[in-house]
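I have a structure here, written as structure tokens, and I will follow up with some questions on it.
For this depiction, one protein chain was excluded, whereas all remaining protein chains were kept in their positions.
Chain naming follows the written order as A, B and C, and within any one chain the residues start at number 1.
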Amino acid sequence: MAEYELAVRGGMVATGFGTARCDIGISGGRIAALAGRIADAAETIEADGLLVLPGGVDSHCHIEEPQPDGSVIEESFLTASASAFAGGTTSVVCFVPQWKGHGVWERYRDHRRRAAGGMLDYAFHQIISDPTDAVLEEELPRLVAEGVRSLKVFLTYDALHLTDAGYLRVLAAARRLGCLVTVHCENYDAITWRTGALLAAGLTAPKYHAWSRPPVVEREATHRAIALAELVDQPIQVFHVSCAEAAEEIARAQARGVKVWGETCPQYLTLTAADMDRPGFEGAKFMCSPAPRDAAEHERLWEMIRRGVLDVVSSDHSGFSFEGERGKRRHGAGAPFRDIPNGVPGLAARLPLLFSEGVAKGRITLDEFVRLTAWNPARLMGLAPRKGAIQVGADADLVLWDPRRRVRLTNALMRHAIDYTPYEGMEVTGWPVATLRRGAVVMRDGEVTAEPGTGAFLPREPYAFIRPRGVLADGFDAAPAPGR
Amino acid sequence: MAEYELAVRGGMVATGFGTARCDIGISGGRIAALAGRIADAAETIEADGLLVLPGGVDSHCHIEEPQPDGSVIEESFLTASASAFAGGTTSVVCFVPQWKGHGVWERYRDHRRRAAGGMLDYAFHQIISDPTDAVLEEELPRLVAEGVRSLKVFLTYDALHLTDAGYLRVLAAARRLGCLVTVHCENYDAITWRTGALLAAGLTAPKYHAWSRPPVVEREATHRAIALAELVDQPIQVFHVSCAEAAEEIARAQARGVKVWGETCPQYLTLTAADMDRPGFEGAKFMCSPAPRDAAEHERLWEMIRRGVLDVVSSDHSGFSFEGERGKRRHGAGAPFRDIPNGVPGLAARLPLLFSEGVAKGRITLDEFVRLTAWNPARLMGLAPRKGAIQVGADADLVLWDPRRRVRLTNALMRHAIDYTPYEGMEVTGWPVATLRRGAVVMRDGEVTAEPGTGAFLPREPYAFIRPRGVLADGFDAAPAPGR
Amino acid sequence: MAEYELAVRGGMVATGFGTARCDIGISGGRIAALAGRIADAAETIEADGLLVLPGGVDSHCHIEEPQPDGSVIEESFLTASASAFAGGTTSVVCFVPQWKGHGVWERYRDHRRRAAGGMLDYAFHQIISDPTDAVLEEELPRLVAEGVRSLKVFLTYDALHLTDAGYLRVLAAARRLGCLVTVHCENYDAITWRTGALLAAGLTAPKYHAWSRPPVVEREATHRAIALAELVDQPIQVFHVSCAEAAEEIARAQARGVKVWGETCPQYLTLTAADMDRPGFEGAKFMCSPAPRDAAEHERLWEMIRRGVLDVVSSDHSGFSFEGERGKRRHGAGAPFRDIPNGVPGLAARLPLLFSEGVAKGRITLDEFVRLTAWNPARLMGLAPRKGAIQVGADADLVLWDPRRRVRLTNALMRHAIDYTPYEGMEVTGWPVATLRRGAVVMRDGEVTAEPGTGAFLPREPYAFIRPRGVLADGFDAAPAPGR
Partner (left out) sequence: MAEYELAVRGGMVATGFGTARCDIGISGGRIAALAGRIADAAETIEADGLLVLPGGVDSHCHIEEPQPDGSVIEESFLTASASAFAGGTTSVVCFVPQWKGHGVWERYRDHRRRAAGGMLDYAFHQIISDPTDAVLEEELPRLVAEGVRSLKVFLTYDALHLTDAGYLRVLAAARRLGCLVTVHCENYDAITWRTGALLAAGLTAPKYHAWSRPPVVEREATHRAIALAELVDQPIQVFHVSCAEAAEEIARAQARGVKVWGETCPQYLTLTAADMDRPGFEGAKFMCSPAPRDAAEHERLWEMIRRGVLDVVSSDHSGFSFEGERGKRRHGAGAPFRDIPNGVPGLAARLPLLFSEGVAKGRITLDEFVRLTAWNPARLMGLAPRKGAIQVGADADLVLWDPRRRVRLTNALMRHAIDYTPYEGMEVTGWPVATLRRGAVVMRDGEVTAEPGTGAFLPREPYAFIRPRGVLADGFDAAPAPGR
């Protein structure tokens, strides 16, 4: 019997902390050895001339979420898995919804059932939109016991936003339970007010979506989310930072020692508000929240990435098709922007876009690319070193990446359920030629070969970096002394 | 007939922009002339060896406000006038309340009637706690037509706080009407949450008042108040800044061109959180909101004053007696801090404290003192140059100030209705020996001589510095373009 | 005999701290009274419809400076006086040179003689380019006794720059003697190095002057000048700030309590580096140091002015004619930029440019204009309240200003000795129609009427704001403790 079940040979292995030319020996779905030469393997994959990267970890994806009205968003775990593998991503953290007036446990069980049908490995963020005692004190501890270790809250959206009081309750519960809290930071009241004013003035086209939520609205909520987390002494991650002024609030907080992390997404590095002004309702394809800004903002965000202020790039994959009864054009091409579902798909495009715009164009290094897309999200989400790392004992989630391949993006290449990609026609340099998930080849040359139902749930441990400073209840013990 | 009705002679006249030894000729209650020598006056006051300052303008006082339960706070316009004159202040901006579910016009009329009984000159801030359409669109324009040009909103307190939505409505209305908005910046939900936690933990003594509202709570609300004002493009003044981290948010906004001003009060320059821990419920005498911080914070605030970040020092005179049925001890000496009415009196102590701690101790110059206490509030509130200035045409509101007089503060010297002063026993250097209001001596050596009913209402013009940038309704026209 | 020798009647008097319609009574060259109506005056000037401003104080002018080679710069006190009066300026602080290897006393005496021939009132900055013991310990105390209270040092220029060691010696001497130190902040070595590289690369045209001294060179020297002044605890003023990044260093220092002030000049608010690229050697007319930047920088500087970071606008009048044996073209039209004398004239243009670009275009208020051009420089230089103020006892230096007059600038209007103005053809709104110096009309409708030899030397007192903290020699006593 061979020493290893599989060997990946001859690639340049990039761990996020330097590269080394070496072979990888895999057994039982895990990395069993890294060595200059692994001869004794049952099977071999040749990686000459290719980079070998840890499988992408996408810590911000919306997949198959049921809605209160009984419908379900169109991207299923099956289609999402294909899309992820096609783009070099092997695990995700996606969302379990909570509907106001309902609990979370049932939704969690339902989502486990749904996710079991896919091929991706997955962990869950539990959305909290109704932080009742029952949810926080009875259901959440059960979820945590199952290994759900991050909560998601929204500071905007009619159906989802929390008041500060609700957000504080979630922070305090997270602190008790050892969870991370992730936050969508935009000011609900401000957006509502501006939206009303715009619509009243007859300014309804897709491009006014951006007008309804300018950067100051994001900066305000970012500062508030951080300040309240400081009060409770609870770590948070700020999701999808779209502009430097919001990122600067994160930087300032980090500089004073606050445990806050920042994420951005490819759409904020490549799309602009002007895209929403494309003719004939096409603009709706580029609507997401926060809204894309302008090209100068892209460069400022790259600088924030290089500074480490933003250390995760995820997709916020959350698309709706353009056509169809639940599509962006569901209410017709004259629908006011408020009524157009927003979100853009990006599960497959994330790595190619970031590699091409980042590494190939010299804005970031290969090390930074790997950390942004795999190591950092895995570590922050408590998935490392099982995920996001190429080291002995880690899951053998690997991507064979051709750094020179030039590809023109099309929706077909995305392999998702959505009928368009906002990146249609963009040319990228760098492309995944094969993807391995736990030692099995699940994608080769665009062909996805995994069996439905092979994805694994990823339970997580308590966060090591969450060290309560005191002993009283509800975060109160963290209260700084009055003079502070 | 003499050329002038009155001459103030031989003093060092301090205008806030240098000092000059000259005489002041007064006729018809106004300054008619400044000259090296005014010989021809019907009456003469000798000011040799004294400073002659513009009468203090206290732009933040709570006087005779009726409460929803039918009671009225104990400081009447009569007693407040005596206290103000005793301390060298000649005009105030005080508050017209709004009770939830009620309008503002009736309260305004009532407050005009009340104020007419005093001797002080007065303008009004209209508090908005319930920004209905009726209030904003029907009543407020009438108030503005009467010359009420500033609104006050609270971001905390059970009965008063506005949500962001309400605050935005007030900002937009103020912008339409040409008013200034003044803001109490503390986060309501955060204070409520912490208060609950403290009381649940049995931490009820007065000192826990400070624990319930640490600086981060103030900084958060300050940033938010500014950010939403930026969105609407509406000038605001942040009231009673107690700590450098909140002031720094103001400084940052000023540096990016936002029209925001900051005020602080003597209590934040002299009292500390430790005062609230004095034995035997004495601590309750020092409770106000925001809470006093510590001595290091005092020095940081002085620096913010020298930088011009905080350019007004008002009293926030808002006291309750210690004893009595509406006093701080009304619920007994074991009452939890939440139930103790807060606020401290300071109308009479403001100038002596600021002169002594500021000028006499070398922290600020005499020019800065005059600007902080008279010129700046008068200008910001639209009362200058009628008030706050010693110039031809201005009201002859003058204080004769002995810069060397040393006085130990007692409650009797304060001449207010409240039964204590938090500054009892403090020794100050510098003291008002006479006060003139519109050319009449209203205080001399502590004796207040004005007749009740002689105070005048001060109607105000639209703010010159409020220039709407556009033409659409409701502040929308001020909407920055999406990329901003 | 009339009560006053002269009355200025019916104008809007603008003191920098509000405006009032009043008359001004003048006797003995001083303001004797401000009053609603001054009837009894020997002479009367009607100012209906005009602003009455304090005469401009230009605290940074090069006039009639002799050079080591025996020549003298072409602007004499006579021509400079005419130019100043034509532009509404009535007093200046100009420079006494020091040549390396020489002392300062003789130069001071010589400059007093020269200045006595003009009509302007004047004070002196003593340039220190060779800070020997003899100069600092023997000559400077004599100068200070004469009322010279400010020193000027250069951190660049071949013949003038001080090393840090020399600068520290000057700071320490200034501290002992109670003088202000003003500083030209650009890094000598860096400019020399870049100039060499540019010339070696054949890049010699005037526009490369800007390339030889980019903003970072100014920012560096600004931070250094401030840091060393902090070390010695000696107040300084940073001259002619041309860019926001240098101004930001001043702002940071002010925020930490350092006594540092910043000045800018009209050329940095109106000219750009592109002007130096005008065809046919015309660019040389716009060369000064620091170099003009770009239009975006103008707006950033206006913001720094509004913030108060830059609180004086002077002219740095230091021009050379374009033609002539000492002119900019003295070495021919192909001369490398290094050999072109730099500096631009601005004595007459300063107030019109600042009023027009500032007040008329809404960037600053009238109050700010008066403070920037008169009150602030007078106060900082120890000339207030005799100069820069309209108050009883001050010199009756007044400008009658027509805020609506539109004028196209020409060199003839400048009335200086130089054969060009960099502002030729610019249209301004606002113009001085008459100038009074110590109660005498010295300019009316462009006609200068003062007699040569009537200018007065302005001796100054020790700086009130320079308070040594300790007692040891040489600034050492100001040494912060090691931990600071």
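Just so it is clear, contacts are C-beta pairs under 8 Å (C-beta built on N, C-alpha and C of every residue); 3 or more make two chains touch, one makes a residue touch a chain.
Remember, predicted model here, so these are calculated numbers, not experimental data.
For the chain that does not appear, the touching partners among the shown chains are A, C. Screening A:251, A:274, A:335 or A:360 against the full complex identifies A:251 as the residue touching the chain left out.
Among A:20, A:116 or A:274, the one in contact with the hidden chain is A:20. Annotation: of C:163, C:410 or C:449, C:163 touches the absent chain (contact as defined above).
Only one of C:111, C:293, C:329 or C:387 touches the absent chain when the whole complex is considered: C:293. Seen across the whole complex, the unshown chain contacts chain C at 163-165, 168-169, 172, 187-190, 192-194, 197-198, 200-201, 207, 210-211, 214-217, 219-220, 223-224, 227-228, 230-231, 272-273, 291, 293-294, 296-297, 472-476, 479-484. Chain A residues in contact with the hidden partner, per the touch definition given at the top, are 13, 15-22, 25, 32-36, 251, 254-255, 257, 303, 306-308, 362, 375, 379, 384-385, 389, 391-394, 467.
We adopt the following convention: only the chains that are shown with their structure count from here on.
If each chain is drawn as a node and touching chains are joined, the picture is a simple open line.
As a whole-number value, the distance joining the C-alpha centres of chain A and chain B reads 49 Å.
With centres set at the average Cα position, the gap from chain A to chain C is 57 Å. In chain C, no position touches at least two other chains.
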